[in-house]
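Note that one protein chain of the assembly has been removed; the remaining protein chains are unaltered in position.
Chain nomenclature is as follows: A, B and C, assigned in order of appearance, with residue numbering initiated at 1 for each chain independently.
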Amino acid sequence: MLHALQNLDRRWIFLSMLIAVAIPILAKTVFPEVVSKQAKMVFDSIENLPDGSNILLSYDFDPASQGELLPMAQAFTRHCSIKGHKQYYMALWPLGSPMVDLSIDTIESEYPDMVYGEDYMKFDYKAGGEAVIRMITQDLRGMFPLDSRGVPLDQIPMTKNIKNIQDMDLIINVSAGDPGTKQWVQFAATPFGLTTISGCTGVQAPQMYPYIPEQLAGMLGAIKAAAEYEAAIDAVYPSINDNPKAQEAKRRMGPQLVAHGLMIGLIVLGNVIFFVSRKRGQA
Amino acid sequence: MDKSLETPKKSNNTIWAIIFIIGAIMLIWSMTTSRTGQVWVTAESHSFSENPDGVYTPTQAGSGEIEWTTYNVVPENELTQVAINNGEATLSWSRTIGLWLAAIFTLFILSFLVGDNPAYKFAEAMVVGTSAGYVMVIGLWDVFVPNLLGKLLPGVVQGWALPGMSAEYISFWWVYFIPAILIVMLLFQLMPKGGWISRWPIAFFIGITAGYRMIGYVEADLVAQIKAGIVPLWISGEGGFEFWPSFNACLLTIATLSAMVYFFFSVEHKGLVGRIAKVGIWFLMITFGASFGYTVMGRIALLAARLEFLFGEWLHFIPSS
Amino acid sequence: MRKCASFYICILATLAFTSVSIAQAPEPPSNLVVVDTPDDAGNSVDLTWTLSPNDVFNTLLSDEQATDANLIVASYAISRITVDAIGVTISDEDSNWRVVSEPAPGEVNWTDRSLHLGCTYNYRIHAVDTAGNTSTWDVAESTVSPVMQMFNMSKAWLAIFMLLFGGFVAYFINHARSGKKLWVRKIAGLEAIDEAVGRATEMGRPVLFVAGIQDINEIQTLAGLTVLSRVAKTAAEYGAQIEVPTCRSLVMAAARETVEAAYLSAGVPEAYQPDRIHYLTDEQFAFVAGVTGYMVREEPAACIYMGGFYAESLILAETGNYIGAIQVAGTAMPSQLPFFVAACDYTLIGEEFFAASAYLSGDPLQIGSLKGQDYGKFMSVLILVFGIFLATIISMSHSEEGASVTALDYMKNNMLGDEGLGSFGGGDTDIEGDDS
Partner (left out) sequence: MKRTVPLIIAIIAGFVLLIANFIPFAEGWGLTAQEWFNILAVGAMILGGGNLIKLHLKKVSSQRKGWGYSAVTIVCFFGTLLIGMLKWGVHPNPLYANYSWSGYYLESGSGLWWIYQHMVVPLTAMMFAMLAFYVATAAFRAFRAKNIEATLLLITAGIVLLGRTYAGVWLFGWLDWLPEGITHFNLAGIPWLPIDFYSLQFDRLTIWIMEVPNTAGTRAITIGIALGVVATSLRILLGVDRSYLGQD
């Protein structure tokens, strides 16, 4: 038995992980969410702004991470749209631009009253990472002469009177790495005191905690926080409950629960085998 | 990774056979119950004609001077037999083939779990080529054309790709020759000889990075972090002394300081310092444990999203999002 | 304070009275004051105003006004005119009043950042209600010309810290270069490496070394190569075989040089086999597949990972564990450290890895910087301890003023904040041009 477990073909483990994730997806299991402090802080920083505030949303992630980050990015878009905030989208990753398009699609299909150029707009991708952040804290036009539709910023109502991103009331950053939340904190939030919130991958989340609350007004770490944030929006705006697309992160918590359980089971089992075999080896 | 130790060769064929059979059953089941992997679209026509100002504005379909058609995807749950019958919705072959390819490529990569195989290698070669090409196209249209070419040849760029741009030269437009020359110098690195020429732009890169990183890190990660670490160890609220907040503040301080002591390299880890460093390493381990948990959580979310794609968009077992 | 309030109530009463006579329009905001923004390049000014009495956020609002839904302020509008300019021509648009901002109700300040140095501007503000009726304009008392400051005083302490921390590093680098010996503590992980190589020799199996997947210009790769030189030397002395697959061709070239030199210094140049140090591929996962393939085939007795790693850290450590090798790792990637710590026998954590490299190489640049950083850390700890001490005293004594409060405020707001040098200690630090 012990020997068999020690030499277990690892494809059995692969298979168990596949099943652990697939079954809850097919069964469409959804668990209730308790809104934690962090998710509440993020919700409040958008909710408590006066309607029509300027919000910069920077999508610094790519399709590889969209499983973790797209639900929260979409939740940010929906929340900002419900509140009628002016949304300025940008991307610091070359593959972030199509992620912004997905949010724009959401606005167009779910909030048809919002007008491009008055309520939301998109800037192109620009290369340079943190240097782009530094530059637009002082001069937006130097980096973005045109918006993504090729219109000069002076002809767009939303950007006409915007000199740089110090004119923003809030910066939302959805980040999968570098450049991402750390760079926004270093080059926008700390030197200029701009209120910044972040949605980031699980890999980065623990490293952002020291910045909260002074340098980062709130943070959503990975899919769990996205689910809590969705729940927070649901609680205040129940109409969004009917939209299955707005429940994506909550749906994804089902696979998470089973897979986390599997992970703990595997670690425990692995250690039991380790200790038992070590004992026998000594005996 | 390697087959020799972990996977006896003969078992491979059995596994492949089982996988193919299960896959075929799922596919047949899906195809008998739904429109597996089909993408239906509706047409939308765009029509423009010139107004007296010389600007092209949208007009009635069919009456414009410039016309084209785009297609919008009909979501699975909105697709009705009526719409199909009256020709409103049509099957998009390019998107349907694309969806099947996307699913097949996903399975190619998944096949690596059984063992290294040509399908995986093929998919891997493709991802490297397409993503590199894609990034270069974006760099061209989003940065190179508007931010460099648009400054050096504003008239040409305005009349060609960015009609909204001003066709006039800005003052000091010629300084943009400097980054243009630096790019050319950078590309010398690809040449068999003259690689040293690329040192100029690389030095520029490194100098700028060093300059702004130094400020950014000192301001946000050093000074601001010290400030954030200054908390009173004795916290009292309305009801007087509060134990748990004070306890947390003490723990936070002890943990921060002891972990910093661990990273002192001018002192031997002996005696008191050694013991403090030991406490520091324990707190670091808890930090790493938290990081471990979060990372695992993230990795699983990625897999869940891909399976949702396979089961939803492709096989229609669950509503696609 | 109370006096002030009653004064405002008087004004309000008057205003409320007069508003009846004006047909259906909100009261204008008042007291528009425009001043130059301190510490800038002369392209912005700060505006402040007092809320309109019809603003729901106005704390002085009487119930009667609040119920008048028609008059509630929906937004404000600020407009600007350029009255004078030196050196630039004023465009037609700017020579007339034009709206430059529409603050939401409840807001009492705004910064106009799109100004030009050398121009003079005037501002006015009015309130707009939900029906679109506008109040009369409240014009700023005086025009304003933005001024450029010589030095950004709000960053004065930042500059001091930069000089201080930079000074430590520069001093110690200089010190080390002048030939003085600087002491760095022994790094425990290095003994683990020797042990691992020793065991590999006993078992007659090779030693695997991976220097991360970053390119040669990254500092972690360089540190990894320094450790490699130690590993190679030990292996050469013991007569163990060493295998170094690399992810970048340049790293391969550097690794070959390093290993050759190590074998030479161990006195066995003939045992050096360059083919054992080979480049696999640039692609992350393909590289790991290649390395793990080697691992399960050859079963090295010791696996040493030193450098910058990403997601592949997990796969490497897992395979190494499976084949029962002794594993030693070192990286400064915070997100990958947990996996190495959990799966390897010994891990050099973050800076420890750089310290190991400095310790081994004896390079004055590395040792000097390490020493400088230690002093920087020491100073950070001192500031932290002193600040916590002050904060605790204040909190225990419930005092709201006194020397400790002043000192803590100065620390947090001036030294570690953005209020500049201030006037702590009584000295006049206000320099020319700083009109804050």
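Note that in this section a contact is a pair of C-beta atoms (placed from the backbone, for glycine too) under 8 Å apart; a residue touches a chain by one contact, two chains touch by 3 or more.
Please read these numbers as outputs of a predicted model, since none were measured by experiment.
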Shown chains touched by the chain that is not drawn here: A, B, C
Selected residue (touches chain absent from view) among C:T201, C:S380 or C:N414: C:S380
Among A:G67, A:G180, A:G199 or A:G218, residue touching the chain not depicted: A:G67
Touch with the omitted chain, as defined above, among B:V74, B:A89, B:V143 or B:L233: B:V143
Residue among A:S36, A:Q166 or A:T195 touching the omitted chain: A:S36
Contact footprint on chain C, counting only the chain that is left out: 39-42, 148-152, 155, 158-159, 162, 165-166, 169-170, 173, 177, 217, 219, 222, 249, 282, 285, 311, 314-315, 317-318, 320-322, 332, 334, 338-339, 341-343, 345, 350-351, 354, 365, 369-370, 372-373, 376-377, 380
Contact footprint on chain A, counting only the chain that is left out: 8, 10, 13-14, 16-18, 21, 31-34, 36-38, 62-67, 94-95, 97-98, 101, 126-129, 131-132, 134-135, 138-139, 142-143, 148-151, 191, 206-207, 209-210, 222, 224, 253, 256-257, 259-264, 266-267, 269-271, 274
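We adopt the following convention: only the chains that are shown with their structure count from here on.
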Which of A-C and A-B has more C-beta pairs touching across its chains: A-B
Computed distance of Cα centres, chain C from chain B, in Å: 22
CA centroid of chain A to CA centroid of chain B, Å: 12
Overlap residues in chain B, where contacts from two or more other chains coincide: 6, 215, 219, 224, 227, 291, 295
Per-residue multi-chain contacts in chain A, two or more chains: 203, 207
Residues of chain A touching chain B in the complex: 9-11, 14, 17, 21-22, 25-26, 28, 64-68, 70, 94-95, 97, 124-127, 130-131, 134, 143, 145-146, 149-152, 155, 183, 185-187, 189-191, 201-203, 205-207, 210-211, 214-215, 221-224, 244-245, 248, 252, 255-256, 259-260, 263
Chain C - residues contacting chain A, complex: 44, 75, 100-101, 104-107, 111, 113-114, 334-335, 418
Touch list for chain B against partner chain C, complex: 1-2, 4-6, 116, 124, 128, 214-215, 218-219, 222-224, 226-227, 229-236, 253, 256-257, 260-261, 263-269, 284-285, 288-289, 291-292, 295
